[in-house]
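Shown below is the structure under consideration.
Apart from one protein chain that is not included, each protein chain of the complex appears where it belongs.
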Amino acid sequence: MKKVVINGDFAASYGALSAEVKFIAAYPITPQTLVVEKLSELVSDGELKASFVKVESEHSAMAACMGAEAAGVRSFTATSSQGLLLMSEVLHWSARARLPIVMSNVNRAVGPGWSIWADDTDSISQRDTGWMQVYVENNQEVYDAILMGYKISEDPGILLPTMVNLDAFFLSHTSEIVEMIDTEDVRKFLPPYDPKYKLDVNDPHAFGALTSPEYYYEFTVKIHKAMIKAKRKIQEVGKEFGDKFGRYYDMTEAYKTEDADIILVTHGTIAGTAKETVDRLRAEGKKVGNLKIRYLRPFPDEQVYEHLKNAKKIVVVDRSISYGKEGAFYSETKASLFDYNLFVPTYGMIAGLGGRDVSIQTIREIVKTAEDNEPNKIFFIGEKK
Amino acid sequence: MIEIRLHGRGGQGAVKAAEILAKAAFYDGKIVQSFPFFGVERRGAPVQAFTRISDDPIRVHSYIYEPDVLIVLDPTLVGAEGIDIIEGIKDNGKIVINSTKDPSDFEFHNKNGVQVYTVDATAIALKFHLGSASAPIVNTAIVGAIAKVTGLVSIDAVKKAIIDTIPRYKEENAAAAEDTFNNVK
Amino acid sequence: MDKEKKYEFNKTEEYPKMVVSFGSTLTNKTASWRTFKPVINEDKCIGCGICWKFCPEPAITPTNPPKIIYDYCKGCGICIVECPVNAIDKVDEKR
Partner (left out) sequence: MNQEKKKLTITIPEEEIMQAGHLACQGCGAAIAMRYALKALGKDIILDFPACCWSVIDGPFPYSATQVPLFHTAFETAAAVASGITNGIQAIGNDHTTVMAWAGDGGTFDIGIQALSGAAERNDNLIYTVYDNEAYMNTGIQRSSATPHGAWTTTTPVKHFKKGEKKDIDSILVAHGIPYLATTSIAYAEDMVKKYKRAKEIRGTKFMHVFAPCPTGWKSDPAMTVKLAKLAVETGVFPLYEVVNGKYKLSIKPKELKPVEEYLKLQGRFKHLQKDDIDYIQKKVIEKWEILLKKVEMFGE
């Protein structure tokens, strides 16, 4: 174990290093550039023994990763915003091809106007590609999520790719302490990638051929089932990771929710700021809690219900909006509750769009808005009115 | 938790100063966080950077609005059009300014307990040939002053952080920090 | 490997995880595509190999004389046109 002070982009790079990826293809985009720069350095110094193809677009980055991964080679890429959107077609392709690629995506707003700042619109709009999506809170989690991501994705029962989402600048360019795991210990946790079917001249198969209506349907069902199965796998791997390395992860993380009247539902860096705010509000006598959601896909319906079932008000914070409806995390959370016939006043809070800061003061305003207003609608927190 | 805000101009190394400060505190056993103001920095433009130092895990990821400590790398930023250097400074906060002036020359000195400290980091940077004569890089020099004034970090940790962070002229940068450590007013 | 083996997947559980091939297209007899039949006149054949060489399927054996594999011949007629000694006749399919 070695502790270092690094930014989130470097944490992603070191995650790929510790996972001993053998193939990287990437294209630069702010604020992901530090990932490609660091990986270039690690590869050219020989610290990471991998092939790094500097492709001419994000679309080709993902396509090249598909090629390598299909040949049985553990692959990594990183992107952000417009780059992720350009990849969209091949995100579907890589997932349907059941290629367990891991990618870090720096959550950044999409244009126009040009914005390089934090916003989840990029990854949220790729929700239905078949990629697992984890949203992380700090740089340690960036690193850990990449290692766990490979373990979960490469599980023969899962075989779906993982997107590790970190907030632009609030993580990508923020330096924090990250504990790195020794390679030997990582190897005991994450065995080499050895898929049953790959591009192998000794066992030739064609992948992704024309699939008639007679067959296509069941392949889709299988992806859905694998995604559902991944929920347990995520929990198992999170526990194993904790047992081995001392940091436990689950699909959600509940903070002072047991007796809370108002529960905030947050993700990404906002979750950390929300926890800090919960402590301050509790010191002022308010029974507030926070439920951090780590995974948007698969979505932790059961845990969301379990942690929220006793709340009097549920307040979901989104850093994006599905125009004409509401934030995705809000929709997903409500749907989970509905599945359990639970009807609780809910509030959808849109905050931090395009990098607008979500501070302790912002979270206070969110809680106050929920206290003062009728439920079941969305509110724009921090909007100039 | 101590929150520090640094003001500088693009090219002076305010972001690196924030990082060195964080690393030094980390070497002293603290939990740390540092980050730039997220913008599209251009040489000469006013920039900000931030450092948090704490005994407990740092969970907040947002800008710093009420700093305990302010650091000003460029004296011309004080009173510059559209910039309120001392905005949000806590009562009894500390301000370290790269300046040839005396602390008492600053109107906010001794108001609400705020203490101003000055150090001629530019002269020290020039003495150690850091940057060029027209654009001295003062970030390492000023961190030495911060160590002295705030006691948040040890000078040994600062020197180690500089050597780990600065790619070239490591020793000269470390010496500059030590120099300011000894000469801050 | 039996290249003419048929593979069937009747339940979701029986499917592979991804769309991956197992058998060869030899399972797919394309004889029904034909509207006429090329027939090699072995007396005229000079064994030049040109019909074998240009067959797109391939559905002609590399033997002397070559044999047309009628299970797969789609009846494109390239062999008839390319035969330098007109040793391949175009015969209507009797159905």
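First chain written, first letter: the chains are A, B and C, and each begins at residue 1.
Note that in this section contacts are C-beta pairs under 8 Å (C-beta built on N, C-alpha and C of every residue); 3 or more make two chains touch, one makes a residue touch a chain.
In this text the structure is predicted, and so the values were computed from the model without any measurement.
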Among shown chains, those touching the left-out chain: A, C
Which of A:E89, A:D128 or A:D339 contacts the chain that the document leaves out: A:E89
Residues from chain A at the interface with the omitted partner, ascending: 22-23, 25, 49-51, 53-57, 59-61, 63-73, 75, 89-90, 93, 97, 198-201, 204-212, 215
Residues of chain C in contact with the chain not shown: 3, 7, 9, 16, 19-30, 33, 47-49, 52-59, 62-66, 69, 71-72, 74-78, 80-82
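We take it that only the chains that are shown with their structure count from here on.
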Rounded Å distance, chain A centre to chain B centre (Cα mean): 34
Chain B and chain C: spacing of chain centres that average the CA atoms, whole Å: 80
Centre distance in Å when chain A and chain C are each reduced to the mean of their C-alpha atoms: 52
Set of chain C residues in contact with two or more other chains: none
Chain B: positions in contact with at least two other chains: none
Of chain A, residues touching chain C in the complex: 96-98, 159, 197, 205-209, 211, 215, 218-219, 221-222, 225-226
Chain B contact footprint on chain A (complex, rising order): 3, 5, 7, 31, 116-117, 137-138, 167-171, 173-177, 269-270, 272-273, 275-276, 355, 357-362
Footprint of chain A on chain C - complex, ascending: 9, 11-12, 15-22
